[in-house]
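Structure incoming, see below.
Omission of a single protein chain aside, the complex is shown with its protein chains in their original locations.
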Amino acid sequence: MKVIALIAVIMTGALLIYGVEDMPGWGDPNSPASSYVSPQYIQEATEKTATPNIVTAVLADYRSYDTMGETVVVFTAAIGCILMLRKKRNGEGG
Amino acid sequence: MLDYVISKYNFWIYIILMMIGLYAMIGKKNLVKKLIGMNVFQSAIILFYVSIGVKAGATVPILSGHGHGHEAIDVASYINPLPHVLMLTAIVVSIATTGIALATLILIYRKYNTLEEDEILKIRKETGA
Amino acid sequence: MDVLYSSRPLWAVLVSMIAAFLILATGEKNRNIRESWTIMAALAKFLIVFSMVPVILQGKVIEYTIVTFYPGLLLQFRIDAFGMLFGVIASSLWIATSFYSIGYVRGLNEHAQTRYFFAFAMCLSSTIGIAFSANLLTFLVFYEILTIATYPLVIHKESKEGIMGGRKYLAYTLTAGCVLLFAIGMIYYMTGTLDFKAGGFMAGSGSSTVLIMLFAMLIFGFGVKAGIMPMHEWLPTAMVAPTPVSALLHAVAVVKAGVFGCLRVILYVFGPGLLHDLGIWLIMAYIASFTIVVAGFLALGQDHLKRRLAFSTINNLAMIVLGAALLTKSSMTGGIIHMANHAFMKITLFFCAGAIHVKMHKDYVSQLDGLGRQMPLTMGAFAIGAIGLSGIPPMSGFISKWFLCLGALEANQIIFLFVFMTSAMLDVAFFFPIIYNSFFKKPMDDVAPHFDEAPMFMVIPLVITALLSIVFGIVPDAFFRFFSLTSLAVQNIMGVG
Partner (left out) sequence: MADQFAALIIVVPLIASLFVPVFGWWKKKLCYPWVVAVLVIPLISSLSVLNTVMTTGKFSYRLGGWAPPWGIEYMLDHLSAFVLVIVSSISLIVAIYSKKSVEDNLPEKTVPFYTLFLLLVTGLMGIVITGDVFNLFVFLEISALSCYALIAIGEEGAPMATFNYIIIGTIGACFYLLGIGYLYIATGSLNMADLANILPDLYHSKVILVAFAFFTVGLAIKAGLFPLHTWLPDAYCTAPSAVSALIAPLMTKVAAYVMIRLMFTVFQPNFSVNMVPVMPILGWLSVMAIFWGGIKALAQTDLKRMLVYVVVAEVGYIVIGVSVANRMGLTGAILHIMNDAVMMACLFLVVGAILYKTGTREIHQLRHLNKKMPFTMAAFTITALSMCGIPPACGFFSKWYLILGTIEAGQWVWAAALLCSSLINAVLFFRVIECAYLKPMEPAYALNGGETKHEEIQRDEAPLTMLVPIVIMAAGVILLGIFSGKIISSVIQFAVPASF
């Protein structure tokens, strides 16, 4: 198992290091990530959503659907834990 | 060469973290250690995302002064908000996964009284399950 | 060629499928109603099929498209003379088999009769589907349904031999189905069409190596059901099935479907011209001859009556294939007409074997001494069938053998003439002792034989099929127009090639 793990890890690492070559540098303001979609958030968000915190604006408005999904994930986990653990506790108690 | 390495140091760090996490997930025998590996692995990815959003010399994207009027906003002075948004979601997902995983670990421990994978396998073989 | 669009082919297929589900719904409790479904479906099917014969004889084809998947890829019925011939054989003999089955299963008080009649009806449905298929895909679809529908019949007894026979049957036929699927896929990829065309459509669509490989695959796929050696192993094993099933398997539906497939491949997919150019017709002919001779010798060694008949079937089917493989006009005529003649004669023989089994519980050739005096009708019919298969006039077997021999001469291959002769002699050798013993030897148990026939449900069908074998020997075109259909089919094929 350890050998498999090591091989998997080394292969993954090698792939990642291979990819780094074409990555933009640290803090590059002109990287595609920072120059394509996000500038518009910074410019428009306050005006359109009346929220000074842009992260909040994007989280709760532009991508609010994701955030809904996020809360559902928490709900799922909670119900999942109830499903898994609840009956056993009753069983032990009784 | 050194410049190259330094200019992308964020990637090296996350790659190393991720490899550690992945190794623990696959290679460790103790189930809790596997779970910790999973958390390290997810944190590495979160670190990676957050480091994408950085712009040199920029500040947090909160526009306290600009709320009104139409004065131009200098995009370069605020960091990219999107990766942070995504990672808020991803963090929650990772916590939820950990929660479910811990719940299964409780079930496993109740059943086998151990969290060592090889011991569990031994018990299962003995009971013929 | 005139095309007539009609849904009659679809109904011909569906009628027995509908009957099958009615049979299933009626169940074991109302046996008479259940059996009446079978008979009604058999009659209806025959009438629908037969009503199309005059149209076909006018030189038209009847077409019905079920669904289209892709251009050139569709489920379609198209009835030409050759398909019609097979359709008439199958549907007319189903009537006889239906009556006979009722007598048989009731006479033996068989278990799971509903399943039996259900599977029987499904078999016939798919056989007619095969007969009327317009292209290889449709053919394959019904061919696979036939494979599965026959399985419950083969394992009917549920004894160890039955289940083993069923496994062997499935192993052979499903493998064949896979090979066919691949070969047909290849053909579609190479030509963009799968439609049967008199004289073939494969010419010039690929290198000769590929074509030969495809031919081998298709012949393997269909040859398994047709019992061509060395793929015949399943057939004698499947003899554990009840006799009407063997009759259906070995005279009407399954093996004939295989032979029909082989002939479709030889004459309608590759075509005589292409096969001649590729030179594989001769190899094919040698394989068929090998099968004829070896099966004949193996038949001699069988004491179990039905196994002997099974090897005789293998022998005769190979004769049909050989007729087609010789690629001459007469040999084709002989081969195709032999499909009909063999069907009538062989089903008579199987019916007789079944009648003996039901009445006397005797299965072995050596037990049949003196039976002729007790069951004169049955053994008389057996004699007619046996004489016919040996190719002695005035039985119908003579007609087909005559044309086959003529074909061998036309092809300038004297060796095949000898094959036919040997086969005829072997037929005599393994059938005549049975006839002789049953009529002229004293019974083993020394009881004075008295007239005691099998149930009427069984005797009447076998007498009728025996009489028909004689009639077809004297007037080959009687009733069902087999000869006209055959010559029309041959004309179509040769007209192009």
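Just a few scattered comments:
A, B and C label the chains in the order they appear, each numbered from 1.
Operating definition for what follows: a contact is a pair of C-beta atoms (placed from the backbone, for glycine too) under 8 Å apart; a residue touches a chain by one contact, two chains touch by 3 or more.
Since we're looking at a predicted model, the values are computed, not measured.
Of the chains on view, those touched by the hidden chain across the whole complex are A, B, C. When the full complex is taken into account, the listed residue touching the unshown chain is C:L181, out of C:I18, C:L108 or C:L181.
Annotation for chain A: contacts to the undisplayed chain at residues 15-16, 18-19, 21-24, 31-38, 40-41, 61-66, 69-70, 72-73, 75-77, 79-84, 86-87, 90. Contacts to the hidden chain, counted on chain B, fall at residues 22, 25-26, 31, 34-35, 38, 41-42, 45, 48-49, 52, 82-83, 86, 89-90, 93, 96-97, 100-101, 103-105, 107-108, 111, 120, 124, 129. Residue positions on chain C in contact with the hidden chain: 67-70, 74-75, 137, 140-141, 144-145, 147-148, 155, 158, 160, 163, 166-167, 170, 174-175, 177-179, 181-182, 185-186, 188-189, in rising order.
What we mean here is this: only the chains that are shown with their structure count from here on.
An unclassified topology is adopted by the chain contact network, corresponding to no line, ring, star or complete arrangement.
Computed centre separation for the pair chain A/chain C is 68 angstrom, with centres defined by C-alpha atoms.
Centre-to-centre spacing of chain B and chain C amounts to 70 Å, using the average Cα coordinate of each chain. Across the assembly, chain A contributes no residue that touches 2 or more other chains.
Residues of chain A touching chain B in their complex: 1-2, 4-6, 8-10, 12-13, 16-17, 20, 23, 25-29, 31, 33-34, 37-39, 41-43, 45-46, 50, 52-55, 57-59, 63, 66-67, 69-71, 73-74, 76-78, 80-81, 84-85, 88. The part of chain B that touches chain A in the complex is made up of residues 7-12, 15, 18-19, 22-23, 25-27, 29, 51-58, 61-64, 66-67, 73, 75-76, 78, 80-86, 88-89, 92-93, 95-97, 99-100, 103-104, 106-107, 110.
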